[in-house]
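Apart from one protein chain that is not included, each protein chain of the complex appears where it belongs.
Up next, chain A:
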């Protein structure tokens, strides 16, 4: 297959020797037309003929190889975008996002009210690091790798950048210290075949490989196990970002696993398609990462989660390539091994190519919002909407704390912004009986044919009415969604003012949704009280609906005052919260995954037999534990086998 296709591909990378990259060295299109598809016929699968559209070229990735040149080395997102304080008022820098260059007076006040912060006394993080742990070098392996004409780097900053994801712990360490272990070498493979080669060599010389996609993991999945004495290679997948072919008839596309969300959507859009997969991290996270973590996108109601979108996948393991030799839309050929790849979190092999379902771009896209008198009626309404199966592409219900927070993020007073005064406040809070300190809002995103959207809107608003909900306009809905990408930047601001913050999520049956939210908030309140934490924010939202339950997403942040190890305190509290979630009928994770932070509960969730099964798979695919990231369960694996 690979050879078939590669004959149509023009590789245009400027091969870089190690440590000599710059932003300019980004591959540029060489054949002028970056979006030309060539109609081809390829003989595959027992000679059957498929009509394919094969993409021969692609715009360069939005993310350079030297990520630190565009992205923060010790925080979230683009270097030029962040919350900052100017003359005592918070504003957002840069113009990549809708609130860029705007002053945020309400938000400024909010941070004082909720967290009691003193904006005049920021804490400065450590300057960019220049001293890194000495690399462990497997010289035989290095010798062979050098022969392979690969893009590699042992630059300290390159290595450090791939030693972490965006878990609180990761970023906290970057601001105050150093990881005990970071990758010893970074390699940027360019194709499936190169990956096969690298994995072969690593297996031969007993070198550890850790696949690295977008680095947005929030489970410490990218952390190097401290006790690992072998050389660790970080396999940065970012250069494998081509759409290999696109099949308009069957509505599928074969895509290299390193592509990040925004590039994928940009490319597909040019051709009139979308995957519809939109995790909140989609600016930076990669296709391989989604598959490896069983990611979930905001619009899954229309398009499905990653496991629904995935038709075919190739994974390179130390003992060979795992893939299905069929592309039937659904098959009954024993247990589905796609599901061994999905959620494998880099422990079994490298995902190199994925065939995904694609959809024509929607004709109509419309936002909406509904306010409810309280969280309970909001949840009941969502349950009803799910029962009737008329969910729009996305429906999210935020609790009162987040509702207020959302209001605070406005630059100018508007519909809700005025909520503290004026006519609209009167209307919403007095006439309709809404209490500003109880009311909540649901935001909606409709996508599809005009008529479908209209029907859906009608049904949704009717149901909402039964539960005391009142439509609150498109603008508010849209704001909710556009702010999504900005919210991830807030944590870095918090760090500057003694605040640590993190989110965690779960999925839960409908009848336990409310009690779970209540219990977890109660538990966190109790844990804070026990530790003398006075200023904190504990808020939740219901972000997804399923037939059988919902997804709840929590944000927790607190002012840690002069605690010596706030990160550890946070982890203790999150652990208590997770125990509460499990005891309240929630799952260990809906989409973030296990990584290292949730390993201790893995067995409880999947049973001992489940763990045995996983270990058996691991043992067969990766007998010498080349993929030694230690995610999921593998920590205990060595000892047990």
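Everything that follows uses one rule, which is that contacts are C-beta pairs under 8 Å (C-beta built on N, C-alpha and C of every residue); 3 or more make two chains touch, one makes a residue touch a chain; residues count from 1.
Basically, contacts and distances are computed from a predicted model.
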| item | value |
| --- | --- |
| Name per UniProt, for the chain absent here [options: "Phospholipid/glycerol acyltransferase domain-containing protein", "tRNA (guanine-N(7)-)-methyltransferase", "Trm112p-domain-containing protein" or "3-methyl-2-oxobutanoate dehydrogenase (2-methylpropanoyl-transferring)"] | "Phospholipid/glycerol acyltransferase domain-containing protein" |
| Candidate in contact with the missing chain, chosen from A:80, A:308 or A:511 | A:511 |
| Residue touching the undisplayed chain, where the options are A:479, A:523 or A:590 | A:523 |
| Touching the absent chain when the full complex is considered, from A:265, A:401, A:580 or A:622 | A:580 |
| Footprint left on chain A by the chain that the document does not show | 509, 511-512, 515-516, 518-520, 522-523, 525-526, 579-580, 582-585, 601, 604-605 |
